[in-house]
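Removed: one protein chain of the complex. Kept in place: all other protein chains.
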Amino acid sequence: MTPASEEKETGRTEAFSDGVFAIAITLLVLELKVPHLSGAVTAGSLARALADQWPSYTSFVISFFTILIMWVNHHAMFGLIRRINLPFLYANGFLLLVVTFIPYPTAVLATYLETPAAPVAGAFFAGTYVLLGVAYNLLWHAAIRGKGLLRRDVTPEIVDACTRRFRLGPPLYLVATAASFVSVFLAVGICAALAIFWAFTGRLI
Amino acid sequence: MTPASEEKETGRTEAFSDGVFAIAITLLVLELKVPHLSGAVTAGSLARALADQWPSYTSFVISFFTILIMWVNHHAMFGLIRRINLPFLYANGFLLLVVTFIPYPTAVLATYLETPAAPVAGAFFAGTYVLLGVAYNLLWHAAIRGKGLLRRDVTPEIVDACTRRFRLGPPLYLVATAASFVSVFLAVGICAALAIFWAFTGRLI
Amino acid sequence: MTPASEEKETGRTEAFSDGVFAIAITLLVLELKVPHLSGAVTAGSLARALADQWPSYTSFVISFFTILIMWVNHHAMFGLIRRINLPFLYANGFLLLVVTFIPYPTAVLATYLETPAAPVAGAFFAGTYVLLGVAYNLLWHAAIRGKGLLRRDVTPEIVDACTRRFRLGPPLYLVATAASFVSVFLAVGICAALAIFWAFTGRLI
Partner (left out) sequence: MTPASEEKETGRTEAFSDGVFAIAITLLVLELKVPHLSGAVTAGSLARALADQWPSYTSFVISFFTILIMWVNHHAMFGLIRRINLPFLYANGFLLLVVTFIPYPTAVLATYLETPAAPVAGAFFAGTYVLLGVAYNLLWHAAIRGKGLLRRDVTPEIVDACTRRFRLGPPLYLVATAASFVSVFLAVGICAALAIFWAFTGRLI
C-alpha cells in the first residue's frame, strides 16, 4: 500500500470508532424511563418520582463522561499511529466492544444501588473497567509491537510514558472491584477519580 | 501542534458532535409507541388511539426542531473556532450531555401534559433548557478565554454580540420554568418562541 | 462566505443528513421483537411464531428500502446544490423529520395489518408518504427559489424535469391513502410501485 492509502485506511478505522463512540454515548439516554406513577397523579407525586430517579441520572452522567474521556484518549492514541494492521484492527474492535458494553453495567448499578445487592452491582461495574483497561493495553501493545505502526516522530520516551500510563488501569480497577464489597460508593469513587486522571492526562500523550 | 493538525483536531470534535446530534435527533422516534387497543380492534378505535397520541407527536416535532436548531447554532459557533483545548473539549461534552438528555424531559412532558402533574412536567422540561443555556454559555466562555481558540478575523464586536446573545438564554428559560406553575402551555410557548429566535439568529454569528 | 466555506457548509449538512438516514435505517430492526411463546416451548411452536411475524419482516424490508431510496434521491438533489441558505436548511430538517418518522407508521401497519383496523393503519402509512412528498417539494422549491443555491451547470431543462418529477409525489400518495379504504394491500402496492419509480429515476437527475 502507498502511504496515502495507509493514511486513508487509518482515518477510516478512526472514523468508524468515532461513530461507535458517538452512538454509544447517545444511547445512554434510553436507560432513562418516564416514571409511571402508581398512586394519584399529582404535581407532588411526579416531582417525587423524578427525584427518586437520582441513581439513574448519576449513572447517565458517569457513563456519558466515561465514554467521552475514552474517546479523547482513543483519539490521542490514534494521533501516534501512522498505519494499522490486522491485530491492531481487532484489538481496536475489542476495545469498542467494551465501550459499547459500558451502559449495561451502569444500568445494573443504577437499578441495584440502594438494595442489598449493591456490592455485586458495583463489582460488576468496576470489573467492566478492568476489562476496559486490559483492552487499552492490548491496543497499545498491538501498536508498539506491529512493524511501522507508530509515527516516526514518536520517541522511545513517549512510548515508555504511554506504556506506564496504560499499565496503571487494570490493577487500579481491580482494587475498585474488590472495594465494592466494602462499600459500593468507595468503588464508584475510585472509578470517578481514575476517570478524572484519564481525562486530564490523555492529551499529554 | 501544526496549524494543519489543529484544524484536523477541531474538525474531528465537530464531526463527533455532529454524530451525537444526528443520533439524538433520530432516537426521538423511539418515544412513539404503537398504540395497544384495549377494547375491540376496529378502524374507529385505532383512529381514535392514533389521534389521542397528539401530545407525543407534538413533543416529537418540538424535540426534533429544538435539536436541529441547536445543531445549527453549534455549527455557527464552531465556524468562529480555529483550534480547541481541553476545557473547550469538556465544555462541549457537557453541552452534548444536555442535548442527548432533551428527549427525556420531552417524553415526561408528553406523558403528563393532560394530568394534574403538568406544571411539574413543564418545569422539568423548561428547566432542562436552563441547563442547555448554561452549557452554551460555558462553551462560549471556554472559546473566548482560551488562548488563540477564536479565528483571527473574529472581531471584538462579533465576540460581544455573541456573548450578549448567549447570555439571554438562562434567565429567559428560568422565566419559562416558573411560568409552568401558571400554565404549562405558557412555559412551552416561551420555549417555542425562544427556539424560533435561536433558529433565525444563529447564522448571523 | 468564500466558495470554499460554502462548499464545506453544504458538505456538512449533507453529512449530517446522511447520518440521520443511516441511523433511521438501522433503528428499524428494533421493531422486531423476539417472540414470547405462550404455550409449550417446542421447535414447532418457535417455527410457527417466527413465521407468524411475516408482517413485521415485510414492514422491515419495505421501510429499509424506502429509506435507502430516499437517501439516493436526497444525494441526487444535493448533487445539484452549490450552497445552502436558512430556508433550505430548515426544509431539509423537515424532510429529515418525516424520514425519521417513517418507522412508526410502518410499525402501526405491521401490527394492525391482519385486523379490522387495517384500512386506518394503511391510510396512516400512506398518509405519511403524502407528507414526505410535500417535504421533497418544499426542499426542491427552497433550492430553486434561493439565490445561487443551484450549481451553475444546472440548466432550466433539468430544473423543470425535477420539478415535474417531485410534483408527482403528493397526489399519487393521496390516491394510495384513499385506496387503503378499498384495500390495504392496494395502498401498500401503490406505495411499493412508487418506491420502484423513485428508485430507478433518482439518479437521472
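Letters A, B and C mark the chains as written, and numbering starts fresh at 1 in each.
Throughout what follows, contacts are C-beta pairs under 8 Å (C-beta built on N, C-alpha and C of every residue); 3 or more make two chains touch, one makes a residue touch a chain.
Not measured: the values here are computed from a predicted model.
Shown chains touched by the undisplayed chain in the intact complex: A, C.
The chain not shown here is touched by just one of C:I25, C:M77 or C:V154, and that residue is C:I25. Although one chain is not drawn, its touching partners on chain A can still be listed: residues 12, 15-16, 19-20, 23-24, 27, 30, 86, 89-90, 93, 96-97, 100-101, 103-104, 107-108, 111-112, 115-121, 124. Counting the whole complex, the residues of chain C in touch with the unshown chain are 15, 18-19, 21-23, 25-30, 32, 34-35, 37, 41-47, 50, 60-61, 64-65, 68, 71-72, 75, 199-200, 203.
Keep this in mind: only the chains that are shown with their structure count from here on.
On superposing C-alpha atoms, the copy chain A sits rotated by 90° relative to chain B, to the nearest 5. The distance from the centre of chain A to the centre of chain C, with each centre set as the mean of the Cα atoms, comes to 36 Å. Centroids of chain B and chain C (each the mean of its C-alpha atoms) stand 25 Å apart. Across the assembly, chain A contributes 23 as residues in contact with two or more other chains.
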